[in-house]
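After the structure tokens below, expect a handful of questions from me.
Shown here is a partial selection of chains from the complex, left in place.
Labels run A and B following the written order; every chain starts at residue 1.
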Amino acid sequence: MKKNIETFLGCDKEWSAANIVIFGAPFDSTASYRPGSRFAPKTMRGESYGLETYSPYQDKDLAEDAAVFDGGDLELTFGDTQQALDDIYDYAKNILSAEKKPFLIGGEHLVSLPAIKATYEKYPALRLIHFDAHTDLRDDYLGAKLSHATVIRRVHDFLGDGRIFQFGIRSGEREEFAWAKQHTNLRKFDFIGLEDTVAALNKYPVYLTVDLDVLDPAAFCGTGTPEAGGVTFKELMTAIMCVMRTGNVVACDMTELAPPLDVSGASTATALKILREMLLAW
Amino acid sequence: MKKNIETFLGCDKEWSAANIVIFGAPFDSTASYRPGSRFAPKTMRGESYGLETYSPYQDKDLAEDAAVFDGGDLELTFGDTQQALDDIYDYAKNILSAEKKPFLIGGEHLVSLPAIKATYEKYPALRLIHFDAHTDLRDDYLGAKLSHATVIRRVHDFLGDGRIFQFGIRSGEREEFAWAKQHTNLRKFDFIGLEDTVAALNKYPVYLTVDLDVLDPAAFCGTGTPEAGGVTFKELMTAIMCVMRTGNVVACDMTELAPPLDVSGASTATALKILREMLLAW
């Protein structure tokens, strides 16, 4: 008799047969406002049965046209941020060592840091494309260097100037926007210029990090710090297709879904659809 | 002293004076994911007092410019699908026999099947216009022939090829989309082509079935399987006006509002406004 095994719908390949590995990082300890993103991977897995594996957008099917292994969720320590990040780092490292592509599902945005680090170590020429409502460029937040509000700044610590491309940004401190002018390429509010950026990066390995709060709260209210004035679902889909289809994305992630904040379930369903389309376009 | 009688706001004509009859089918037994549409007719009735009877869109008033009888809600058996469908069929039949036009309020989408059947028996040249996020074209769902996921396929069983016109579809299995190519006219994602379709059907009796999840979850999160990428409220209103004003709509329905899933009440209010506009445009 078969046991009940819960994976993301259609992500049921064996490790050896897969070229993409998805895994969850259920961590939200540094969330300063409303926690809840820790429940995202588990809730997405459980709700994925409401989604079709087939995409009418791309005429592809997860069950047939993708080779994805679901690595499950890491069991992370709450309250010890460094330890949690180390565990994520190790898992991402393993995936990359096996010449597979990691797709991390947060958790808060800070979980992207170790995944980007591990990817950078394998691909030293790495560029980062960053979709978000927030700059995430503080140097510290209430004294903490490791925080959802500092994650891109920490990435800059090793990636350096000119390698970070931010889109959809509409919230941050004056200092963050000023700092971005010197060190990153920041596009406010929308995705204008993305196509050119993608074209210009076609020689480089790319990591795409999607903080789902880049979406307008109308489309996605299940997130800790909803920011009005965001992009629509269709705009995000177009932007994601633009990046994922280029062929040089070596790793990616999706963060900041907080399922308890959208009791209708629509935000989780939307995240799942974005996940499906990203996997199929990859 | 008068008793408390709760009807949809403004739908208070006598049976004999009415040319339209609305009635509720509070049934959601085949809902595979999240039930709740059973509560739609009752909740809509109760909340209708928050709506004005007057439409500034059409400059008409339900209390003055329409003749609608509210037949109340059918008392349907849960767990015996065939019996429930038979009861809906009988009631629709009664309305049509009295030369009135039925407007069914679901419930899950499967409740449309007997209403379309009864209408088809009166109008053998019937055409179906179908607004939905889902194809609803499976031949069976987990072994069941009667399911919210098979309803349009079951309609095809008697209506046949070339008589079903689907709009807004953005979810289904690969096989369903392939099957649609042979047997129905399916428009993905939006309403492009609707005007031409309506014009081409101007000689035929038309049944309009509106699965409210055709709306984007931003506009309507109170439904069991929200699908991002849908149409806006304004697009749906335009599409509905386009169909309802043609003069040859002989019956219609509205399904899949699940009030418990949108605790803000906005989805119910939106469904009520669509109901008002459909009744006034008819």
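Simple rule for what comes next: a contact is a pair of C-beta atoms (placed from the backbone, for glycine too) under 8 Å apart; a residue touches a chain by one contact, two chains touch by 3 or more.
Quick caveat, the model's predicted, so the values are computed rather than measured.
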| item | value |
| --- | --- |
| Total identical subunits in the assembly as filed, 2 in place | 6 |
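In this section, only the chains that are shown with their structure count from here on.
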| item | value |
| --- | --- |
| List of subunit B residues in touch with subunit A within their complex | 33-34, 169-174, 177, 188-189, 216-218, 221-222, 225-229, 261-263 |
| Contacting residues of subunit A [partner subunit B, same complex] | 49-50, 52-54, 56-57, 59, 61, 64, 216, 218-219, 233-234, 237, 262-266, 269-270, 273-274 |
